[in-house]
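As you look at this complex, bear in mind that one protein chain is not there, while each of the others sits in place.
Chain lettering (A, B and C) follows the sequence in which the chains are written, and residue indices restart at 1 in each chain.
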Amino acid sequence: MKLDSMYQEVILDHYKNPHGRGLREGDAEVHHVNPTCGDEITLRVRYDGDRIEDVSYDGQGCSISQASASVLNELLVGKELSEARSIQEKFLELMQSRGQLEPDEHMEDLLEDAVAFAGVSKYPARVKCALLSWMAWKDATAQALGTTEADSAKEKTA
Amino acid sequence: MKLDSMYQEVILDHYKNPHGRGLREGDAEVHHVNPTCGDEITLRVRYDGDRIEDVSYDGQGCSISQASASVLNELLVGKELSEARSIQEKFLELMQSRGQLEPDEHMEDLLEDAVAFAGVSKYPARVKCALLSWMAWKDATAQALGTTEADSAKEKTA
Amino acid sequence: MTQLPGLLDTEAIRKDFPVLDRRVHDGQRLVYLDNAATSQKPTQVLDALADYYEKHNANVHRGVHVLAEEATALYEGARDKVAAFVNAPSRDEVIFTKNASESLNLVANMLGWADEPYRVERDTEIVITEMEHHSNIVPWQLLSQRTGAKLKWFGLTDEGRLDLAGVEELITEQTKVVALTLVSNIMGTFNPVEDIVRRAQEVGALVVVDASQAAPHMVLDVQALQADFVAFTGHKMCGPTGIGVLWGRQELLNDLPPFLGGGEMIETVTMHSSTYAPAPHKFEAGTPPVAQAVGLGAAVDYLSAIGMDRIHQHEQALTEYAVRRLREIPDLRIIGPATAEDRGATISFTLGDIHPHDVGQVLDEQGIAVRVGHHCARPVCLRYGIPATTRASFYLYSTPAEVDALADGLEHVRNFFA
Partner (left out) sequence: MTQLPGLLDTEAIRKDFPVLDRRVHDGQRLVYLDNAATSQKPTQVLDALADYYEKHNANVHRGVHVLAEEATALYEGARDKVAAFVNAPSRDEVIFTKNASESLNLVANMLGWADEPYRVERDTEIVITEMEHHSNIVPWQLLSQRTGAKLKWFGLTDEGRLDLAGVEELITEQTKVVALTLVSNIMGTFNPVEDIVRRAQEVGALVVVDASQAAPHMVLDVQALQADFVAFTGHKMCGPTGIGVLWGRQELLNDLPPFLGGGEMIETVTMHSSTYAPAPHKFEAGTPPVAQAVGLGAAVDYLSAIGMDRIHQHEQALTEYAVRRLREIPDLRIIGPATAEDRGATISFTLGDIHPHDVGQVLDEQGIAVRVGHHCARPVCLRYGIPATTRASFYLYSTPAEVDALADGLEHVRNFFA
């Protein structure tokens, strides 16, 4: 079944047993909405200098958006900002590939569980679900670190 | 040529040599516009009791609207209001007949030169031209005699 | 095959709708249950569009040439058809817009710019309901923000019906306008508008009825409704996209100011000022959606030939069957009336804690097209404490077999996420 390419075992696992869910203390908080389906996320980041101390979140949404937030938490917490940025950009690239991109070894190393989302990129309506938490993280990071990426990040999600 | 049924000799004559054109003293004045083509008419009526003393008019428009005003002047001046009303109603009926109505003797007696407009009724876009002065007369009469037909008359023209 | 009394001859009807032959996802037969979002179009409507463009296309009004006369006759003929379809006292009360949303915004704007006694302004009130489509909420929010008027609303009962208990307190002497839907687009609820109309008339408030989900499915009689304005949209009733309708009472249309300005809606223009044409033209600025009106006329002919009462009957039978089948499914919760009574063929539900987005996705894989999300009625989701719903909605070409496909599909969804 074609659907299995989207609902990978890994994704369903993250959906059922999310990592790091719940709101904890943070340097900045954002609330993002996907008006297409009503998915919502509230996300906080805490930085120690350039190191990501925590990404905590709460929200409601479909398996894809929930699993994606869980993967994000697993992947980014503990990373340096620059590396997190590379991961986020690579994930964005994968999601916008419309199923045309075959993850190579380098990508798999970088994205770990997140490569499981490759199949989602074939479903345009679901790409935004997968990106919701990532865009929220980008926005929250911009706010926490006082840069001005906030606007551009917000637009892309909506 | 089919067009000759609209541009009857009688109509072209009235167009070239209009009767009673020009504004003279009156009891009421109205200004009507046909937004479809921009034809305009200013028309005044003067009553002596129920007798139409004068219908004077000025305006600009196509042969049909101009000839129609001329015919109206010729037909209605000197008539009693009730008779003028019958004429107006009969003319309206003829113009709304979409070319389906074959003027009979009675109609010819009543409408005189105005029966020449029978051919115009086949051209929906021109019916309003032919009716412009008649609707203006109806409106002006209502004003002069203080009745309240004004609104309904105005709407029909537009 | 399941036989239910009151069903239409869907085998014949389905032949009129080319898209229903579509196969999706490697050969799955399309089961189109997203009719509350938009309906499919019969060949009769598509032919009317093609015929218009291939033989008669011209700009309407103000033309003396053959095509212009034909196009005008077709466009105005469509107005006659729509007027007859809703039993309007006069054809001049039928305004063509681009969709129901524009129709509703048109009313809101007219009332904001109107003179007394219609003017909505500070210290006046607007009343809507909690089950409105966003298109009947946001225009009134904008109006209230821009005028200072107060926005109030009817709440909902746990059963998915309007809570009319406080009608006297909600609709008061301050109320200028009451806007509500005849049929909920998310729950399918039929609303009893008579009580509300009566109370509105008592206090002299205007009543705006959103009939977007009614016009496609049942007899709509604007005179019987006794409302002041009725809005609906072409694409949900077998017509093209890009066409909506606003019916309004003639005196109101005469008295109220225009909304959009431009060609076609004027009587005479100078640089200093303009006067406006009488309704309906006063409210139709610019080149109208000519082909789309013609298409809507053909849709109205199509529906009328079948009979709106028979369509309603068909949907009633189908709804009854669907409600029965759906209630057999474990963990399925219907949002809105839980029986087939006083409701239309639009059924929203949740399925355990499987997110509707996931439900819709797995159904889609089986060729079953439903809608998931807020259905432009987010306050209803908030009211019932749910993130979203899955919505199946039926129409004159829907069959019991499609209900079965849905029920089976939902079992598959449950297994998939078990």
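One rule holds for everything that comes next: a contact is a pair of C-beta atoms (placed from the backbone, for glycine too) under 8 Å apart; a residue touches a chain by one contact, two chains touch by 3 or more.
Not measured: the values here are computed from a predicted model.
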Option touching the unshown chain, where C:14, C:81 or C:133 are the choices
C:133
Options C:114, C:162 or C:266, residue touching the unrepresented chain
C:266
Contacts of chain B with the missing chain: which residues?
1-3, 6-7, 12, 36-40, 60-66, 123, 126, 129
Footprint of the hidden chain on chain A, which residues?
33, 35-37, 123-126, 154-155, 158
Interface residues of chain C (partner: the chain not displayed)
18-19, 22, 24-25, 30, 32, 34, 37-38, 40-41, 46, 49-50, 53-59, 62-68, 97-102, 104-105, 108, 113, 130, 133-139, 141-142, 146, 151, 153, 233, 235, 240-244, 258, 260-266, 268-271, 273-274, 285-292, 357, 360-361, 363-364, 368-373, 376, 378-379, 382
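Definition applied: only the chains that are shown with their structure count from here on.
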Please work out the Cα centroid separation of chain B and chain C, and write it as a whole number of Å.
45
Where the CA atoms of chain A average out and where those of chain C average out, how many Å apart are those spots?
37
Round to the nearest whole Å and give the separation of the Cα centres of chain A and chain B.
76
So chain A residues touching two or more other chains come to none
What parts of chain C, by residue number, touch at least two of the other chains?
none
